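Omission of a single protein chain aside, the complex is shown with its protein chains in their original locations.
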Amino acid sequence: MLQYIIRRVLIAIPVLLGITLINFLIIKLAPGNPVDMFINPNTPKELLDTKKELLGLNDPFFLQYFKWLLNLLQGQLGYSFSTYAPVTVMIGERLGPTLLLASASLVVGLAIAIPVGVLSAIRQNTKFDYLMTGLSFIGTSIPQFFLGLGLIYIFAIQFRLLPTGGMTTLGGSGGAWDLIRHMIMPVFVLGIVIAGKKVRYVRASMLDVLQQDYLRTAQAKGLHPFIVTNKHALRNALIPIITVVGMEIPLLLGGSVLIEQIFQWPGIGQLTIQSILSRDYPTLMGLNLVAAFIVLVTNLFTDIFYSAADPRITYS
Amino acid sequence: MGLPEYQLRDTSVQPVVYTDHVEAEIVEPGAFKQIWKRFVRHKLAVAGLIVTVLLILTALLAPIIAPYNPATVTNSFSAAPSGQHWLGTDQVGRDVLSRLIFATRVSLLVGFVTVALYVTFGTLIGMAAAYFGGWLDMIIMRITDMFMAFPFLMVILVVISVLGSNMTTIILVLALFSWPGVARLVRGSVLAIRQLDYVKAGIALGYKSPRILFRHIFPNAVGPIIVNATFGVAAAIMSEAGLSFLGMGVQPPTASWGNMLTDAQSLTVLTDQPWLWVPSGTMILVTVLAINFVGDGLRDAWDSRN
């Protein structure tokens, strides 16, 4: 087991390096350079050239990459073009809200998907099953921004029950209730998207398990249906579901761009949009790296968890 | 699949009949006909297919169907739906219905072209990885890991902001970050099929590698690829809409369902002019839903073969 973990971590290292290279490449494709952006057009050309030389912008591509990588290893992601603050600080401030939103949505999504999926499987081919399957399709097919706008229109504008956006009420006293009120709509939108996908996984996984011989044995032994479903079926059905939850992380982080824009949620998604508008490349580079790193780490954990949970998976 | 050219009528020879013969008189239709037969039983999938065909027709016939030129500014701004403008006009004074119709072209074009690009590329890469194995396989798999680690919409947004947003870039960038999924899927199926005896029989019969790969392995791996591609079209349409909504996709004056929704970020539009955002949002939902149903139907039709 330990060997398996070490192996997975060692594989992740070249992948991480590749990610930094792709990331660096993307930003290098951008027109213009930091010197041109910082200094006003009247600065003499010689001064610009020395400045460029100083910043290493005339170095060959790979030398620039290695210098940048060295800084990265020391935890330095450079400084923002627009606020001049260290990129690490800027991302650090925004990461918390995004992770809060993502984890709350994941919990809500699964809290919907697991019972609905299990019930659909048990009542396979009933009206309930068809209805839920249909709804899950709508859940995966509805654009987040459309659903979000619709919710704002109904709950914030028509009924004035919830705030239109943000994370706290400006000038308000704050507190947990205020935060929750702001979270309800974005969490619901993301939760619906996740639930829509997961319902079908849970249902399929559960159906698969229900057809296994050991389950028929359990039923034939005359065990109470609740125990059969809960103890024998659900536990085995949930293992594959956990891995697909891991797969949701890149989508959740990527999706934060839309949801945070609609609900004015101060997370990394909103920061991405702001940085794009201000052509703040160091911040964008940092955002992509941090997000990719999170994805890599969660994938690692789901893999390890999966192999630990399912005795049939071999480690070598 | 057409009938082989040597289709002969069985005339005279009545061969020895063994007890294990199934007495079936009717020559069964081809494999694809069977898949079609199963697909037709899936009512939602058929509905999805009909809607998809209608959308394709709308896109093709847009100039004929649309009442106005989608870029022409009329003299009423933000006008509510009326007999003249069935879905009203936008803030610049363009006919919303006409824009909606023309935007079908953008969505379907992005959806189908993106998928055609990355499914072809991903399939070739996946087949190469599985067939050659060894170092090549390992390197390809690590590269897919790299691409799949980037949070999808976020990285696409960044790359497009760097390269500039136009239809070609959108398609290329979406494809660039979508091929790894197909490559892994194809690699997995090829590895599994390669172990089957009919492939071994092909090797024992001395068939060359390209024949085995393209005539024996690929046709049996094509089902999951087609299903994946169908869902991919829906996903690409959704991504384009998201990008355009954020202002990083298709740029006005070209109409796209996504960029038609952008205005709804202002509270006045959201509150007072629902004709500006409800129709385009609904179009995205209907299109994506229809294509997803088709994908689901195809998956079911293919699955029960095995």
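We call the chains A and B, going by the order they appear; numbering starts again at 1 in every chain.
Operating definition for what follows: contacts are C-beta pairs under 8 Å (C-beta built on N, C-alpha and C of every residue); 3 or more make two chains touch, one makes a residue touch a chain.
Note that contacts and distances are computed from a predicted model.
J.: Considering only the chain that is not displayed, what protein name does its UniProt record carry among "p-hydroxybenzoic acid efflux pump subunit AaeB", "Deoxyribose-phosphate aldolase", "ABC transporter ATP-binding protein" or "Inner-membrane translocator"?
T.: Going by its UniProt entry, the chain not pictured is "ABC transporter ATP-binding protein".
J.: Which positions on subunit B touch the chain that was left off?
T.: On the side of subunit B, residues 3-4, 6-8, 10, 13-16, 18-22, 24, 27-28, 30-31, 196-198, 200-201, 203-208, 211, 215-216, 219-220, 305 touch the unshown chain.
Convention: only the chains that are shown with their structure count from here on.
J.: In angstrom, rounded to a whole number, how far apart do the mean CA points of subunit A and subunit B lie?
T.: Chain centres of subunit A and subunit B, defined by C-alpha means, are spaced 24 Å apart.
J.: Please give the residue numbers of subunit B that touch subunit A in the complex, ascending.
T.: Subunit B residues touching subunit A: 44, 142-143, 145-159, 161-163, 234, 238, 241-242, 245-246, 248, 261, 264-265, 267, 270-271, 274, 277, 281-282, 284-285, 288-289, 292-293, 296.
J.: Touching residues of subunit A toward subunit B in the complex: what are they?
T.: Its residues touching subunit B are 11, 14-15, 18-19, 22, 26-27, 29-30, 134, 137-138, 140-146, 149-150, 152-153, 157, 164, 250-258, 261-262, 269, 272-273, 276, 279, 281, 284, 287-288, 291-292, 295-296, 299.
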